[in-house]
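Taking it in order: structure first as structure tokens, then the write-up.
All protein chains but one are shown at their positions in the complex.
First chain written, first letter: the chains are A and B, and each begins at residue 1.
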Amino acid sequence: MAGDGPFKLDYAPSREGTDIVTIEPRNRLFIGGELVEPRSGRWLTTLNPATEELLAEFADGGADDVDAAVAAARRAYGSWHRRPGRERAKFLYRIARQLQERAREFAVLETMDGGKPIKESRDVDIPLAAAHFFYYAGWADKLDYAFAGRRAAPIGVAAQIIPWNFPLLMAAWKIAPALATGNTVVLKPAETTPLSALLLAEVLAEADLPPGVVNVVTGGPATGAALVGHPDVDKVAFTGSTEVGKQIQRALAGRPTRLTLELGGKAANIVFDDAALDQAVEGVVNGIYFNQGHVCCAGSRLLVQEPVLDELLDKLKARLSTLRLGDPLDKNTDIGAINSRAQLDKITELVAAGVEEGGQLYQPACTLPERGYWFRPTVLTGVTQSHRVAREEIFGPVLSVLSFRTAEEAVAKANNTPYGLSAGVWTEKGSKILWMAARLKAGVVWANTFNRFDPASPFGGYKESGFGREGGVHGLAPYVRLEGDNRG
Amino acid sequence: MADKRPVPDKPPTTKRARAAAPAAPAAPTPPPAPLEAPGGGRLEVRKTYKLFIGGEFPRSESGRSYKAEGVWAARASRKDLRDAVRTARAAADGWAARTAYNRGQILYRVAEVLEGRRAQFVDEGATGAEVAAAVDRWVWYAGWADKIQQVAGTVNPVAGPYFDFTMPEPVGVVGLAAPAPGLLGVVSRLAPVLVGGNVAVVVAAEASPRAAVTLAEVLATSDLPGGTVAILTGLASELLPWMAAHRDVDAVDLAGAPAELVPALEAAAADSVKRVVRPLDPLAESPYEILAFQEMKTVWHPVGR
Partner (left out) sequence: MTGRASAGGPSAPGPTDAVPTAAGSAPPSAAAGPGAVVLSAAPARAARRADRHTSRPAGWGAGPLSARAVDAVGLEARAADLAGRSLKKATKGAALDLAVRCTDFTTLEGTDTPGKIVQLCAKARRPDPDDPTVPAVAAVCVYPEGVPVAVGELAGTGIKVASVAGAFPAGLGPLAARLEEIRWVVDQGADEVDMVLNRAAFLSGDYRRAFDEIAESKQAAGAAHLKVILETGELGSYDQVRRASALAMAAGADFIKTSTGKIGTSATLPVALCMGEAIREHAERTGRPVGLKVAGGVRTSKQAWQYLVVVYETLGPEWMTPERFRIGASSLLNDLLMQIRMQRTGVYPSPDDFTND
């Protein structure tokens, strides 16, 4: 207590209770408004990656299950798309409000199933998901104003395949615009994070959403492939790895199916010597360690202007030592668990390659919990463009640091990648921000901030990071057929 | 006053809802028999129809009232109007500074409360269809809060190395002469003003004050900050000229102004170059009703190293 010696401020394991969540031990498919047994007869399991404890079993949908789901979506489409926009809006508003009412329950579930800190699921994932439904609810009855000179009609049945890094939020990004514009949906959540989508299905049912408007088919990669290949699907929306995105694009070649892809990235976070340096450090940290770096738009390449390289690295390393890694349910935790053993192995392999290629590794000393999948926040310095860690997406809490001298060089380095999802620019000079933004080949440019999302703000990539936008009025376009549309 | 008709409960469908459903209550003891009114039936507590200013319900500072729709309603004076403008101005910056999403949420909440008071509005003279239309219209406008900028704002391709954009901004304090019918008229003119980030001083339609006062109760019990909307009942001829001439009112909507007053009102408004809006169809529903109360701000910024 009172006395000499350094004072240690200990944060409480301010642990969010899990009593609020009830997880069904066996989770069936949600088709035609009902929970149904999988015709495949197969089941998979999902773990809590922070503890490796089994959370639940869930259905592994086979080709017949996918078929049933698409048929249900098709049946529901007939009446759904004829409803006035005002009515579709009211359903979406109900869903938004329910997500707000049950926010804590969803946040805890999301953290348990995926491993992300409760601080993030509570403050980012769930509020943004609700906001997405709220935003697109407002467009449902205003489509006449969204497209200059063109009337908008829905497309039909949308197959939507989402990843494990923001399970509920990705479901919201997909379902909300699809429903607002009059389409019906078959959603395929990721294999390691099916639970929040199934809880969402409960909310949809309580909102009295007509049966079949949204169907949820859980399963593994084969389930997704069956869905993409189904002949009665009019539109495919995929968020995931570039590798699988290319497979999907190939699978749909020659077919009229509409497609949008939101794939990987290797974003450059560019810090100039006239940046507000302390806030830039926060932005760099947020850019790569938010959600353990499981973010397609993560700022995984730090490009620092040489005059401030040393100072920035010192500040960065000092800041890393204050990051708290551990129990994701603890409200004070900054860095949670890696989503799966497979992902952990991938990260480990790439980092080892980085060191072998000549990068210097820095990690703060932090105790890793005994069970679960963990990776310390990592900085690799002395990295050059040719290193694997500068080119390949790691999808983990690993930052590669490169230096530059001029703005042109920064642009050239930032663009020197097949990816083009996002970029960050840190400078106090406004004209330089705009100059850089005009030249960076990225769908989202963050200036003096990073990882900011809003349902009103369109998000999506250039080049191999995908095509199509989600959010904003632009996010309606992938889900409508415009009268006089000239696309083949 | 008629009881609110209860909405029948849906049987809980999900496991969680079933767990949360309350057990049937024990039979209550019967209340004492009500006092008989002279004509038979229960004696009711009658309402006083007051003004709504700064989030509160004062009487007119003049102590006057007037008779309309069979009841005595407060007869607002020019001083009440002056106070209303003052509280509106005080609330203006805060309302405009909220995020568009936040405004949309608050306005949606107003719709929730409005929906809950359907029976009360019917008691106060509205038809069921009018109330339903008013709720739906309010919801429709609430959804524009975070979208109007994307429809009306622009990025302008100027011939030079500048980033040039134009965005809509609220004009500020709007004086609103509400048209008939009592509820739908006010809602049709007020919702687009609010959703655009403005604050409003509403002069209710002289002949139908009850719906406006009831709407004030809705606004007071939603999350709308006090002062954002003021609702005054009274005589158009006494209030509108002061509103049109008031130099701290930025725009006026003359939808409900008696035709013979309009030329004088417009002339008075010219003294401070107010934006004057006179809709041909006071019940029109369109984003252009929002834009009527928006300024357009253009910003230039050089692009260069």
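The rule we apply is simple: a contact is a pair of C-beta atoms (placed from the backbone, for glycine too) under 8 Å apart; a residue touches a chain by one contact, two chains touch by 3 or more.
As the structure is a prediction and not an experimental result, all values here were calculated from the model.
Shown chains touched by the missing chain in the whole complex: A. Residue-wise, the contact with the chain that is not shown comes from A:Lys331, picked out of A:Arg104, A:Lys331, A:Arg391 or A:His474. Within the full complex, the residue among A:Ala222, A:Leu277 or A:Leu313 touching the omitted chain is A:Leu277. Residue A:Leu9 is the one among A:Leu9, A:Ala148 or A:Ala365 that touches the chain missing from this view. Taking the whole complex into account, chain A touches the unshown chain at residues 1-2, 6-14, 119, 273-280, 282-283, 322, 331-332, 428-429, 448-449.
Please note the rule applied: only the chains that are shown with their structure count from here on.
Per-chain Cα centroids separate chain A from chain B by 39 Å.
Those residues of chain B whose C-beta lies close enough to touch chain A in the complex are 13-17, 100-101, 104-105, 108, 136, 139-140, 142-147, 150-151, 163, 287, 301-305.
Partner chain B is touched in their complex by these residues of chain A: 22, 86, 89-90, 93, 131, 134-135, 137-139, 141-142, 145-146, 202, 205-206, 407, 430-432, 434-435, 438, 454-456, 472-473.
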